[in-house]
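Notes for the one structure printed next.
As you look at this complex, bear in mind that one protein chain is not there, while each of the others sits in place.
Chains: A, B and C, in written order; residue numbering restarts at 1 for each.
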Amino acid sequence: MSEVANTSDNTASRSTSVVVVVQPSDVSIGKQFIGQLIRDLKIGFRSRGDFINPLLFYALAVMLFPFGLGTDATILKNIAPGVMWVLALLSVLMSLDTLFQRDYMEGTLEQQVLHGAPLSTLVLAKVLAHWITTALPLVLVSPVLAVMLYLPGHAIPVLVLSLLLGTPVLSLLGSIGAALTVSVRGGGLLLALLVLPLYIPVLIFGASATAAAANLDGPGYAGQLLWLSVFMVLSITLAPFAGAAALRISLEQ
Amino acid sequence: MLFENLSLEIRSGDAVELSGPNGSGKTTLLRCLAGLSPDYKGDIQIGDFIYLGHSSGLSGLLSVRENQRWYASLSGKMVSEEDLDDALSRVGLAGYQGIACAQLSAGEKRRVILSRLLYSNAALWLLDEPLTALDKEGVALVHDLIASHCKSQGAALYATHQSLALDAAQALDLGEYGAISKTERPYSHIANPEHNEFPVDV
Amino acid sequence: MFFDSFSAFLEMGGHGFYVWLSFGLTGLLIIGNVVHVRMARRNFFREHAQRQTRRKRSGTVPSNSGQNQQHKATEL
Partner (left out) sequence: MGVLKTLWHKLGSPRWFYDMSRSWSMIFGILAVLLLGAGTLWGLAYAPADYQQGNSFRIMYLHVPTALVAQSSYLMMGIAGVVLLVWRMKLADVLAAAIVPIGFSMTLIALFTGAIWGKPTWGTWWVWDARTTSMLVLLFLFIGVGALRDAITNLETAGRACAVLAIVGMINIPIIKYSVDWWLTLHQTSSFSLVEAPTMPSSMWAPLLLNVLGMYCFLGAVLTSAVRTGILKREQNTAWVNEVVEQELA
């Protein structure tokens, strides 16, 4: 496949490849996806810490704002969409540590990188399981917290919808950062640094969709929601590949 | 550079014992073979293999059976419940299905991992320090597993400090500085669907 | 010359402070970059020469055994 490797210095490096003859696995990729999803859902729900902490952080953080800004309804009403979205984003970011860390510590991540199923489907399964166990509760609890910030009632459905569309994007983009920093000691802060710039578009459209829904006479919120769904589709298709590549690289050491 | 122009062909029925002091590249060689680390020049052709690193573990929150079922689906094999039970009993952990892995001792965890070798029926076993945390029976268990695997046309390449004294085993000592010590017998070959040609320098 | 006198050139119709501040900062950072790059080159040669003399004294062949080279080359 390539000429004999001589170790003199100025040989051009050519792509060395591992010809891994993947045995035709009799288990379809769909089943492997489901198998991985069920396994990670079990782990997610059994490790209550990873499941509850983002939720508590979200509630506590929202509660802090009235203490900081006073209870004047007009002020809180104006900042409610932005605050809800920024705190949801930070809660998702905080929960991303546990996405690969637990498997990395227990050594099971290596097996996932190794075996038959294409790694990107496994990463997608892991991120979906992680989203269900951490981000979905945030979305479900956000109406209650929105009321605490006097967000008008008619805006709450749009807030929930925009969070439903936006948080998967946050989890998927975050999974790339989590995969890059899984083997780095103290990777949590680094993860935030890597991923926050990528969160800006989602925050812009999410917060402005909710804000547009809040003031009735303003422009509509449909456009923003459509953009969020564009981001979701884009990240579902592309992010797992980047995540898989990042995972393979982090596990090289 | 750990070692260079290492050429290794493993044929079915062959067991190669990889030895050498720490840092001589045993793990790196196995990881390159498994495709985990791409830092090498050369070609690897490898068929259906299973790799058990010394860090390969179990999910503590899942029970033994859940771990097994997940691992089977991961490696793309349709494995019936009986096979899983049979694998467990062969490693001496019959009836451990329901126990959460967090409560198992290191030795028991190691045996659950070894049971993967049985129900994944991979042709080539790549084992990195399989004897860690195993007592005397455990070592004997590994010895029998590899011996029977090689008899039934399988092959194994395992790195270890404590020799397994398998009769058919050939030694591959990475201890030499930068070069491979040639054992007297030429390497036998594995009649794997894909014969393993592996000229490497890392 | 757009400006009639040198002092007008400095003063720039009231905006001189901002213009000269930004040109000064840019100059500083550009020179900083050049110095950084030249220093990195000089330091490497000095360090490497020391490594050579140490190796010659201890008589070992240029060591390329041992783990993948861990030395971190870049700095931010």
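In the analysis below, a contact is a pair of C-beta atoms (placed from the backbone, for glycine too) under 8 Å apart; a residue touches a chain by one contact, two chains touch by 3 or more.
Predicted model only: the values in this text are computed from it and were never measured.
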| item | value |
| --- | --- |
| Residue, one of B:39, B:81 or B:137, that touches the chain absent here | B:39 |
| Hidden-chain contact residue, picked from the options A:79, A:160, A:198 or A:236 | A:198 |
| Options A:62, A:158, A:180 or A:213, residue touching the unrepresented chain | A:180 |
| Residue ranges of chain A at the interface with the undisplayed chain | 9-16, 173, 176, 180-181, 183-184, 187, 190, 193-194, 196-198, 200-201, 204-205, 208, 227, 231, 238, 242, 245-246, 249-250, 252-253 |
| Touching residues on chain C - with respect to the absent chain | 1-3, 9, 12-16, 18-19, 21-23, 25-26, 29-30, 32-34, 36-38, 40-41, 44-45, 48-49, 51-52, 62-64, 68-76 |
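The criterion applied here is as follows: only the chains that are shown with their structure count from here on.
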| item | value |
| --- | --- |
| Whole-Å gap separating chain A and chain C, where each centre is the average of the chain's CA atoms | 39 |
| Separation of mean Cα positions, chain B and chain A [Å, integer] | 35 |
| For chain A, residues contacting two or more additional chains | none |
| Per-residue multi-chain contacts in chain B, two or more chains | 39 |
| Parts of chain A lying in touch with chain B, wherever the complex brings them together | 1-2, 4-5, 7, 13, 16-21, 23, 25-27, 31-32, 35-36, 39, 42-43, 46-47, 102-103, 106-108, 110-117, 122, 251-253 |
| Of all residues in chain B, those that touch chain A in their complex | 4-5, 34-48, 51, 53, 55-62, 66, 69-78, 193-194, 199, 201 |
